[in-house]
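Omission of a single protein chain aside, the complex is shown with its protein chains in their original locations.
This part shows subunit A:
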Amino acid sequence: MSLVENGAPEAEALLERVYGARPAAPRVGVTGPPGAGKSTLVAELALLLRRRGKRVGVVAVDPTSPYTGGAILGDRVRMSELSTDPEVFIRSMATRGSLGGLAARTEELAELLSGWGSDITLIETVGVGQSELDVAQAADTTLVVLTPESGDAIQSLKAGLMEIADVFVVNKSDHAGADQLAAAIRSALALRPKAPWMPPIVRTVATERRGIEELHEAIEAHRAHLAGPKAQGGRREKIRARLKNAIRERLLEAAWERQGLGALLDRAADQVLGGTVSPYRAARDLIERITDHGERSKN
């Protein structure tokens, strides 16, 4: 897994071997604002799946600091109950730079977990920034977890978070405001164009293990929908996006390495810093160098 995360040269052969060796385990993405109870929900879902004899993979994504490159991956704290079960494989993943292609790495880790033998893979990420969109891309079913406390936030919810949801979870639904939140989600959904799948709203109290069965049923219902004819277009679209990302990343990386772009970038940054060149100009010059080279090597 580290090989894949680090983009090591051996990684691709490894993935190639794993891909298709077993039927891919379904992937459930779990996202929502900080403090919504995602980790606890994931732990409870995993426990429920374990009681039904399933092997469970978990990918827990936490943000990398853009300043230091470091990260604290703390999702295991809420998953203590799973932490000695050999049939549960939890892997924490830092988002690292955006250049790394988070969606691709998430997908790859999920595939490795599938190869390990997971029957279902849960992918958790905090819904701030871009990571939730990447996770939705990597997941078959995406749960968006909200709480009555985020009731106000729904007004300002980024459009993205509403659109990626296949299932809405109102967690902490024993708190005041749960009804209003559910109503707010329902009315937001009503404004959307009619789609073959309408996201259900499930109420849970994860800390008391309430609503987990219902949540599991909703996930299963969505899975059944995905297997049906109405969902084929969407799945094809996801695969297309995945291929596009893979190509973009490889092209970029190849160009980056061939040109020793790192060193050029340092020099350009110095020039911009010194005020001799504008950042726009510097970026354009660098792009020209890459494409020029590409043209010449063709001849």
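The rule is short, and it goes like this: a residue touches a chain if its C-beta (ideal position, glycine included) is under 8 Å from a C-beta of that chain, and two chains touch if they have at least 3 such contacts; residues count from 1.
Keep in mind that, in the parts below, contacts and distances are computed from a predicted model.
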item	value
Record-based protein name (UniProt) of the chain missing from this complex, from "Cobalamin B12-binding domain-containing protein", "nitrate reductase (quinone)", "ABC transporter permease" or "Molybdopterin synthase sulfur carrier subunit"	"Cobalamin B12-binding domain-containing protein"
Sole residue of A:R96, A:K172, A:R203 or A:H222 that reaches the chain not shown, by the stated touch rule	A:R96
Touching residue (missing chain; options A:P26, A:G115 or A:P199)	A:G115
Subunit A residues touching the omitted chain (full complex)	1-3, 6-8, 10, 14, 18, 64-65, 68-74, 76-77, 80, 83-84, 86, 89-92, 94, 96-97, 100, 112, 115-116
